[in-house]
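Removed: one protein chain of the complex. Kept in place: all other protein chains.
Naming follows writing order (A and B), and every chain is counted from residue 1.
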Amino acid sequence: MLIAVWKELKKAPFTAWFGIAVILSYIIVAFFAPVLTPYGETQVVGDEYAPWTSEFLLGTDNIGRDMLSRLLYGARNTVGIAFVTTCLAFFIGGMAGLIASTVGGWTDQILSRIVDVLMAIPQLIFALLLLTIVGTNVVNMILIIALLDSTRVFRLARAVATNVVVMDFVEVARLRGEGLWWLIRHEVLPNSTAPLIAEFGLRFCFVFLLIAALSFLGLGIQPPTADWGSMVRENATLITFGDITPLLPAAAIALLTVAVNFVVDWMLHASSGLKD
Amino acid sequence: MWPILRMVIQRLSLGLLTLFVVSVIIFSSVEFLPGDLAQEILGQAATPETVAAFRKELGLDRPPVERYFTWLGNVAQGDFGKSLANNREISELIGQRLLNTLFLAGFAATIAVPLAITLGVLAALYRNTLFDRMINVFTLTSISFPEFFVAYILILFFAVNWGLFPSISNIGPETSFWDKVYRTMLPALTLTLVVVAHMMRMTRAAIINLLASPYIEMARLKGIKPGRVIVKHALPNALAPIINVVAINLAYLVVGVVVVEVVFVYPGLGQLLVDSVSKRDITVVQASSLVFAATYILLNLTADVLSILTNPRLLHPR
Partner (left out) sequence: MNDKSEREILLTIRDLHIEGFSDEKWNGIVHGVDIDLHKGEVLGLIGESGAGKSTIGLAAMGFTRDGCRIPKGTVVFDGLELTTAGEAKRRELRGSRIAYVAQSAAAAFNPAHKLIDQYSEAPTQHGIMAKSKAEQDAVDLYRRLRLPNPDEIGFRYPHQVSGGQLQRAMTAMAMSCRPDLIIFDEPTTALDVTTQIEVLAAIRDIVEQFDTAAIYITHDLAVVAQMADRIMVLRYGDLVEEADTRKMLSHPEEDYTKTLWAVRSFQKPQKQLAGAGETPIISVEHVTAGYGKSVMVLHDVSFDIHDRRTVAVVGESGSGKSTTARCITGLLPPIEGRILHNGNELPADFRKRSKDQLRQIQMIYQMPDTALNPRQRVRDVIGRPLDFYLGIRGKEKEKRIHALLEQIELEPSQFIDRFPGELSGGQKQRICIARALGAEPQFIICDEVTSALDQIVAEGILKLLFRLQEELKLAYMFITHDLATVRAISDEVVVMLEGSVVEAGPKDVMFTPPHHDYTDLLLSSVPEMDPDWLSDLLEARKGKSMAPAGN
């Protein structure tokens, strides 16, 4: 299987390679942040809004913390939290979707109606509503976003699995007397991996942007944690002076999202085999 | 014609039902507040008597179902209750702001929709050419940018460096139409950039899918000129998928407005919502959420009904 992946990789366009390179570098930064950064995450080291010098490569922020260090730590926080949330959403939605399509009947109907209703309210609005009620802290945010996003994963997992479930080979297994878990594990899942992986990438992007937006609005990850969304908010006034420093965390968000999108785009293209 | 009428009515009723259920969710989500709402608002220092009196005033002592229907009834008449933060009538707060938000969204949509559809159709027709590939990379990049990023870039260049447009969109009920347009140009542009990318990609995919249909090949085999094939054969069948795409994105637009309003300090419903969330002004949050949700549902409903009405198989049944 790995050989097949490598063969595809060799054919991949420049954008896919660029994406993979970026993703890898972000992962490295996230892991090795404490080693790479010159200063601490929340350490106040100088005056506020200091310009870019050799001491503070990217200047300081609104309280006097080193921008570069906070930027690097942000990888850990923002990306890390987004990743955990996506995994959770994927697990909940994916399981529910696979079960709904394999079992069918009332289970499928009920789950689908619940999801329809949850999806009738725009995610950002719903998230804001729930956060108002339970309070804005990181754990709540992760749980709420995971729950809301699992609906999208549910829809996709269900659609993909349904395409597999109507195949004769699944009926063969069912008629044999195989149980639900055997069917899911041996028949449905192996034939759904490519679209599911692609969807993981897409959901990650969405969750990542949503968390960044919430933090930007001051309702997500709270200071003093280094988080790209709130860092943009904290330093926004610099824009009016023509300083691009606040754009850096925003660019960091954009860059990772672009990279993941490029890779997912290539995957979808390669797996569908469309002459598109 | 009758079966199609039945389908439309079915869809409308479903929409109404969804709206109803959503209102229940929005209303009852407050029930899950840990602790007591009145206590939360008045704070720990309040005496039990004050809390009790406040609860009575808020109507919290009555059973939930009764409260829900009272609330619903009021909403239907335009009374959303009072803001907990400043005790003003919510309907006053929302009224003008809703109009502003709709103006901004409408402005963005007017630019975005024709642009996206045209680009999408062109990209589909000239797929795999350099033009198409460049557009693909550009839109992929565009949908990856957080709205605030795009907003600040635009502010940096158009407002700060070149001074063409204001960085804060201050409008009021007395602002003239063209003045409004001028002041909201940057936020509208921000929204447009993000939405165009999504819409264009979806349109392109839908058209490519359509162009692979056997009846398109048949038209070509009859010797019909390419222009006519597109206009007479592809487009009539493209209405449904394109309407679908537009509606999905308009619904998205309604939500994307929130961040943009905050960046540009635009007096819209989104900014109100965000402020209320920070202040934990529950009644305002409830009311704004309801309005947003209703708009979203309405847009999706319109999309579904329109796609039913443009489906030739349903328009002319056996």
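Quick note on the criterion: a contact is a pair of C-beta atoms (placed from the backbone, for glycine too) under 8 Å apart; a residue touches a chain by one contact, two chains touch by 3 or more.
Because the structure is a prediction, the values reported are computed rather than measured.
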Displayed partners of the chain not shown (whole complex): A, B
Of B:63, B:173 or B:223, the residue in touch with the unshown chain: B:223
Missing-partner contacts on chain A, residue numbers: 11, 167-169, 171-172, 174-178, 186-187, 190-191, 275
Touching residues on chain B - with respect to the absent chain: 213-215, 217-225, 228, 232-233, 236-237, 312-313, 316-318
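In this text, only the chains that are shown with their structure count from here on.
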Chain A-touching residues of chain B, taken from the complex the two chains share: 18, 21-22, 25-26, 29-30, 32-34, 127-128, 136-137, 140-141, 143-149, 152-153, 155-156, 160-161, 167, 208, 251, 254-255, 258-259, 262, 273-274, 276-278, 280, 282, 285-286, 288-289, 292-293, 296-297, 300
Parts of chain A lying in touch with chain B, wherever the complex brings them together: 15, 116-117, 120-126, 128-134, 136, 205, 209, 212-213, 216-219, 229, 232, 236, 239-242, 244, 246-247, 250-251, 253-254, 257-258, 260-262, 265, 276
